[in-house]
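Removed: one protein chain of the complex. Kept in place: all other protein chains.
All chains are identified by letter, namely A, B and C, in their written order; residue positions are counted from 1 within each chain.
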Amino acid sequence: MIIVMKPEATQDEINHVNERMLGLGFKTNVSKGEVMTVIGAVGDKHLVETESIESMAGVKQILSIREPYKMAGREMRPQDTVIKFANGVSVGGDSDFVIMAGPCSIEADPNLLFQIADTVKKGGAQFLRGGAFKPRTSPYDFQGLEEQGLKHMAEARERTGLLIITEVMDSVEAPMVAEYSDVLQVGARNMQNFKLLKAVGKLNKPVMLKRGLSATVREFLLAAEHILYQGNEQVMLCERGIRTFDSTFTRNVLDLAVVPVLKRLSHLPVIVDPSHATGHRYLIAPMANATVMSGAHGLMVEVHPDPDKALSDGAQSLMLDQYLAMMANLKKVVAFQKELTMPECLAKA
Amino acid sequence: MIIVMKPEATQDEINHVNERMLGLGFKTNVSKGEVMTVIGAVGDKHLVETESIESMAGVKQILSIREPYKMAGREMRPQDTVIKFANGVSVGGDSDFVIMAGPCSIEADPNLLFQIADTVKKGGAQFLRGGAFKPRTSPYDFQGLEEQGLKHMAEARERTGLLIITEVMDSVEAPMVAEYSDVLQVGARNMQNFKLLKAVGKLNKPVMLKRGLSATVREFLLAAEHILYQGNEQVMLCERGIRTFDSTFTRNVLDLAVVPVLKRLSHLPVIVDPSHATGHRYLIAPMANATVMSGAHGLMVEVHPDPDKALSDGAQSLMLDQYLAMMANLKKVVAFQKELTMPECLAKA
Amino acid sequence: MIIVMKPEATQDEINHVNERMLGLGFKTNVSKGEVMTVIGAVGDKHLVETESIESMAGVKQILSIREPYKMAGREMRPQDTVIKFANGVSVGGDSDFVIMAGPCSIEADPNLLFQIADTVKKGGAQFLRGGAFKPRTSPYDFQGLEEQGLKHMAEARERTGLLIITEVMDSVEAPMVAEYSDVLQVGARNMQNFKLLKAVGKLNKPVMLKRGLSATVREFLLAAEHILYQGNEQVMLCERGIRTFDSTFTRNVLDLAVVPVLKRLSHLPVIVDPSHATGHRYLIAPMANATVMSGAHGLMVEVHPDPDKALSDGAQSLMLDQYLAMMANLKKVVAFQKELTMPECLAKA
Partner (left out) sequence: MIIVMKPEATQDEINHVNERMLGLGFKTNVSKGEVMTVIGAVGDKHLVETESIESMAGVKQILSIREPYKMAGREMRPQDTVIKFANGVSVGGDSDFVIMAGPCSIEADPNLLFQIADTVKKGGAQFLRGGAFKPRTSPYDFQGLEEQGLKHMAEARERTGLLIITEVMDSVEAPMVAEYSDVLQVGARNMQNFKLLKAVGKLNKPVMLKRGLSATVREFLLAAEHILYQGNEQVMLCERGIRTFDSTFTRNVLDLAVVPVLKRLSHLPVIVDPSHATGHRYLIAPMANATVMSGAHGLMVEVHPDPDKALSDGAQSLMLDQYLAMMANLKKVVAFQKELTMPECLAKA
């Protein structure tokens, strides 16, 4: 439920209501707006008599939440979530557009990773991506270097100062992966692995949740809700292409309109991964540029110096010169987009 | 088949080969490049002995075409198709980005159309769209003003100088609709109405072919091929969203990556319609901006002064002030995109 | 709207109300049940004051129809539609299960068709299928024998007594095709060719409407509604597989549950075509048997003596011995299913 406080409510009154709700077993979120304060409260509404809350000092009104994604939705928390990292980088809201780049898989030779990391850094990215645990359709494909790969990633961070984002595939391994990384990635095939969502929801580490191959927007936000519900509020959403009837020329279909849709429904940051969405490197640059114009908060791309020899996803990885060329352009697009004011009338639904 | 002429081949030799192919019942297309000339020839290859052509003066080599869309594909015709209109407007290749805007349906009161047309013109569009024949899922919905609507459109053209694009739904009506319009639109539901494709293929009038709701890229290009095969080479392709598993927050899914895919495979101009693709007006402006960055040749949007009262597609029509605000921004995006050079390495597949 | 007459209403009262509605421009359908009579009326409800009808003698109650498919739905017409042919064959309701079989395309040599027709007859089918007008994805594929093919079909009917079902692709050709055939087929790609639906709706000839590749149930019934609305009440629905994300091992996905869904929503007969749905002949027999158990009214299959040489759809055509073997089994399944009583409780929703 949403408890709207009166404009003249005092801080004491606000605290009092908040504590009452916490005492009733609710999770709360206090949003101070310019005019008034709103307390979002999620829990079992059968445990509380609405009237008894409504009669508390400072309370103006109680609204029930109709969105099924109570914590991920804007109804209860209108302001954008901004995720802040120790090195000053932030994601979401009005933060600068971020870039996550790197190889699909971390391979045995760490020098290959370091070479990529240097280029990723040089191009202007903030995050190094790379998979140590690889979800692979076939058991006969390369399954990842596991913890050894994470150690290479940590060393690459040491060398470059890049933040590390890497995939976690299982609830048991989550704490270990969290030790090495700055962002935990939950992959598309695990979007509804609810035990994993619960596990990363209990960690104090940002999570990037990728949209499932055929996940509806509602299911996507409810998967994020599973994480938020456990107490971890640092969640980013990542559109990475959906499965449709045609995969001849693109691996999946990039659903770019979902960016403004998600931003309207939710306060969480939205990242776009055109590498997995399209599956072909010649499509990355135009879709990266389009991503910026869609209003996304960041971009994730795959980069590899010799994609034909990559252990996974070679066809969709940018070569190093392509990555640098794309980044040079992208910076201009980001700067241009920042200057472009969108008149308010355009947001009318 | 593709007949590659020697760099030193004379014009007479080229003509000779071309006439020989025409004489054998082939349709040909002569492309003069900077270094050499290539003759594309479509027809029954059983009727010709390849060796007898290969031995003609000036012929370097004969290649067979592997693309099923022989005339729509780039293999036989590498240069972009540019469609030119009497008033100097052109579409495709390096032409300026074009805008097609107007109401979904033409309604009974012509003054409403004229009001929209004036705004459409003022915003900077080149084409007025509007449907007189409406394909409607239910027989109980408004089916269109038919020829009366076309007369209103012609009058709007008279007043504003805008070019007219309107839908044709049936092979019999095609010649009549062609008399009133500058571009014939074939709708998504008729993309594989092969009799209609054949009919518009026989007219000397540009055609905009909309992608079917679940048409693959290959089917889309082959539908265009049906038109080209009849002799009409002025075909534009229009992405308008595809049907997927989720239509809760967007009517369809805009497949923006299909723009660079189509441009790679085909020489035909590519237009994007974010109104039908998204179904919600708040999504039009960000998707229009993204469309420009995807490399499309133009945009089609729906506009209505009072969308709630529109006879069809109200929720996705821009209000007049929204249209003007979107256009003001779009002009900046178009100018920006024109200046943005895409290094050649980005096109590597 | 639905006008429910009192149980004691006289025939005169019923006629009176019916004529009043017809006079107001409505289309009506009078259903006499065991207890009471119901008059379904479709038209512009703004033209009539409900109260003035409700006060007429014999009228018990007026209900508004909530189904968008007013004439195709069961609300207004609860009894099954049964389509009767001159030779005593009937389709729908409790009629015997029917079989439609034959080649995909009619080919140049009529003797091939006659050979197939003889086998089709021998196996026990009631209808000979065969396409003279072929909707083909590519203009380079065989487009059909056109009227010559229809003449072959008519001759095959002469020889075998089989009823003829063949596809019509264009509104102009509909009357001509109707002259040669017993049932007009509207193909999946033309399911929303509304001009064609209108044209066949004006003919006095049964129509089999195939479900579009990605048509929802609602769209399917509304397409049928377009035909019914023009006055042709002899419509059959045909499920022929839908397009999904996987076409590696089956061409489409046979949606067999749509049979009981359609039978619940609509009174129209439902036919299933496993040939187009699966695309592989080894799947036809098990799916034909399953079709009978789903409650469908009939089956359409493709048959060809030498499928590898068929001009279209070879892989999904049964060979002659396969067809006869399938039919021998199918007769047993049909007989078994007829004896199987489905207790009423199973229909509870």
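Basically, a contact is a pair of C-beta atoms (placed from the backbone, for glycine too) under 8 Å apart; a residue touches a chain by one contact, two chains touch by 3 or more.
In this text, all values refer to a predicted model and were calculated from it rather than measured experimentally.
Shown chains touched by the undisplayed chain in the intact complex: A, B, C.
Listed residues C:18, C:185 or C:278: the one in touch with the omitted chain is C:278. Contact with the omitted chain, checked across C:99, C:145 or C:258, is made by C:258. Listed for chain B, the residues touching the missing chain in the whole complex are 214, 243-245, 247. Although one chain is hidden here, its contacts on chain A can still be listed: residues 68-70, 135-140, 169-173, 189-190, 192-196, 213-214, 218-219, 222-223, 225-226, 229, 243.
Residues of chain C in contact with the chain left out of this view: 214, 216-218, 242, 244-246, 248-250, 253-261, 264-265, 274, 277-278, 280-287, 289-295, 319, 321-322, 325-326, 328-329, 332-333, 336, 340, 342-343, 345-349.
Methods note: only the chains that are shown with their structure count from here on.
Chain contacts in this assembly form a complete graph, since each chain touches every other chain.
Averaged C-alpha coordinates put the centre of chain A at 49 Å from the centre of chain C. The mean-CA centres of chain A and chain B are about 37 angstrom from one another, to the nearest whole unit. Residue positions of chain C with contacts to 2 or more other chains are 214, 243.
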